[in-house]
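The complex appears here without one of its protein chains, the remainder shown in place.
Going by the order they are written in, the chains are A and B; count residues from 1 in each one.
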Amino acid sequence: MSDIKRYKTEPLKCWGKAKELRANYYKEYKEAKSKGGICWSGGAEAIDVIPYAFGDDVHSLTAEPYAAAIAFDPEFAHRCESALESKGWARDMCAYMRNYWGSVLIDEYAFGGPFPKPDFNLQSGFCCTHAKWFQVLSLWEDVPYFNIDIATIPFWKEEFPNRLQYIVDQMHESIEFIEKVTGRECDDERLIEGVYNDSRTTSLWAKITELNQNTPAPLDEKSMYSLYVFTTLDRARKEFVDFYEELYAETKDRVDRGIAALATERFRLMSDSQPPWAFLRVWRYLEQFGVVSTGSIYTIGLEGVWDIADDWSLTPREDLKSRGVELKTRDDALRAMADWHMRRPIYAMFYNADWKSKLMMQYAKQWNCDAAMLHLNRGCEGTSLGIMENRAALIKTGLPVLTYEGNMGDDRDFDEGRTIARIDTFMEGLGLKKLT
Amino acid sequence: MITAITAGIDLGAKTVKVVILKGKEVIGRGIATTGLDQKKSAEKAFDAALKEAKIDLKDLDRVVATGVGRTEAPNANSQITEVGADAKGAIFLNPAIRTVIDIGGEEGRGIKISPEGRAVDFAINEKCAAGAGAFTEAMARALERPLKEFAELALKSTKSIPMNAQCAVFAESEVVSLIHAKTPHEDISRAVHDSIADRIISMVRRVGIEKEVLLIGGVAHNVGFVNSLNIGLKLEVIVPEYPEFIGALGAALVAAEQQE
Partner (left out) sequence: MFTQFKDWYQNRHDYAKDWKARTGGKVMAYMCTYVPEEILYAADVLPVRVYGSHEASDLTEQHIFGMYCPFCRDCVAQVMEGRYDYADGVMIAQACLHMRQVYSSWEIHKPTEFMYYMPFPIAVESPHARPHLVAEYKTFIEAVEKWTGKKITIDDLDRGIEILNKNRELMRKVYELRLLDNPPLTGVECMHMTSSSQMVDKREHNQALEKLLKELPSRKTDRETGIRLMIVGSECDDIEFMDMVESLNSTFVADDHCTGSRAFWNSVEPEEDRLLAIAKRYLERPPCPTKDTTKNFVRFHHVMQMAEEAKVEGAVIIQQKFCDPHEIDIPLLRQRFEDKGIRTYFLELDVTVPIGQFKIRIEAFLEMLRADELPF
């Protein structure tokens, strides 16, 4: 812990741009068809470079960020959730899926008007829920649907040619599917360009989050949740690449000049899982104690792509162009994209809780964390997978750990009062009093 | 040197407890049911404690509040969390305590404490495993027995019937089934206490179980639960006199430290 002192702070220059880009994204999806374009929906992990290759008037709605947007608006979220529950669906299913399904059922788009029906759905099934999400919607929406199964051990752990080939084969097939559904042809040049962009976006995000290893942290996690979102919306888009170039330069500059996200930073935290979106004010509450949350494996590794060494240390992976990877054919592009995609740290817990523990321990070390705050996320069976083992592993290293129950997408599962009480207890145990 | 007189008040969900210290010696205790008017309940508890201590409110040098309603505590100079208060109280009673199990009406806590009395790790029951004390009371009512009698019944049982160890609501359903199946009441009582003990132990294992283990909170009076807990933990927990007052005692000790 550092002594209490006040660092210089500055608001982020690119904050306004981030807001604008995000708003435009949701507007463009809504207006795509009316402008003669194509709109499609799928998970954030869908290989979105594939639809990208079909034209610059192709717009996506990625499901989880959209569902998170719904969660920000509890009143709208409740209407979505009730619509589903009244049809007999269980309320302990994935909260993102429930919000999204609900929005379709009540035919309301969170950004105004009726829910814009996609031309097709493209999914990457890596968890039980993702694999079936659009299966059900294919009934309700009567929309063509293709699932690329990517449920295989991440490539930073094991590399087997058949696993890469399996994904690549499905990607080829998905192109045929989209050609059939849209009547357009895949533009291989555009595909290659998109793959380079995707790798640049996700490499840049990793580099940006790496800068938070510095003290003071130039970014706080709450802000990072608004900044990482473009890696979940459309990774191949040039304007998102450009945004991250800008954000990286600005964050680096903040580090060089010692600009802090939190002026009173004296204690550094790591978190885990998606946050309870309706209660991001909890991050501001932590700041009252001079505590900054630097990020988590989720924040840096959901979309950020990293090299993971034998000792589990994390280094941002250089993007494909910088690595000198030449992409000449469609197969080259798909192969490179599949390989790149399967190097996300986030896939750890789907296969082995201990791998995730090791990544978290390494995160704590590299990002100089004094404690961890883990979200026992009832809304996501994936990100909470193995979390009790993660907790035990961190505690064993001597890192204080706080857990709190919540739900990323359904605020009914989050008890704000009790959570604040736990934070108070945790801070008291750490000897931290409120600064204000 | 004048010995400071301090007080700790624990505003729990069900009861308010007050402990008054002269130096480090307990000179008064008071308890009142937490009604709708928390302030009034707190004052009632204070009055009882002050009466026992034979002093007036103005004689108190410092008051620290704890418990879920601590922000509503009248007369309090500062606050401390329940976990912090429990840890302080526990180590004062017995410096060998390393694990504290605090079971109240609605919430159960497992706390790992350092030799200095600091809470180094804690676990609190999550949604699916809530309701220890409230559950036993409800089951005692279902069998139409006073709680004390219900608890003692468990000691007479020689059978261990498995019961839902995750959810008190589910477990309640199972008890109803057992009643209808004419299961002997002592076996039902034992099953109820075993299932709560299992849930609590499962939670406390998150912080690790290291001797000595102190059991506090109102449910510590329940001999059936203590028995089930000992069997499950494979050790004997230490149950202090006045187990429900340990949080308030801890708060009073903090007040004494702050006064120094």
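Everything that follows uses one rule, which is that a residue touches a chain if its C-beta (ideal position, glycine included) is under 8 Å from a C-beta of that chain, and two chains touch if they have at least 3 such contacts.
Treat the numbers as computed from the prediction; the structure is a model and nothing was measured.
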item	value
Chains in view touching the one left out	A, B
Contact residue for the chain not shown (choose from B:Lys44, B:Arg98 or B:Arg206)	B:Arg206
Contact partner of the left-out chain, one of B:Glu52, B:Glu174 or B:Glu212	B:Glu174
Touch criterion as defined above, residue of A:Leu385, A:Met408 or A:Ala421 at the omitted chain	A:Leu385
From A:Asn99, A:Thr152, A:Thr182 or A:Thr201, residue that would touch the chain that is not displayed	A:Thr152
Selected residue (touches chain absent from view) among A:Ser313, A:Asn352 or A:Asn368	A:Asn352
Option touching the unshown chain, where A:Asp57, A:Asp107, A:Glu173 or A:Asp331 are the choices	A:Glu173
For subunit A, residues in touch with the removed chain	87-90, 92-94, 125, 127-129, 131-132, 135-136, 138-139, 145, 147-149, 151-153, 160-163, 165-166, 169-170, 173, 350-354, 376, 378, 381-382, 384-389, 392
For subunit B, the residues touching the chain missing from this view	126-129, 162-167, 170, 173-174, 176-178, 180-181, 194-195, 197-203, 205-206, 232
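By our rule, only the chains that are shown with their structure count from here on.
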item	value
Geometric centre distance via CA averages, subunit B-subunit A, whole Å	42
Partner subunit A, residues of subunit B touching it in the complex	68, 80-84, 118-124, 126-127, 206
In the complex with subunit B, residue positions of subunit A that touch it	376, 378, 388, 391-392, 395, 400-401, 403, 405, 413, 421-422, 424-425, 428-429
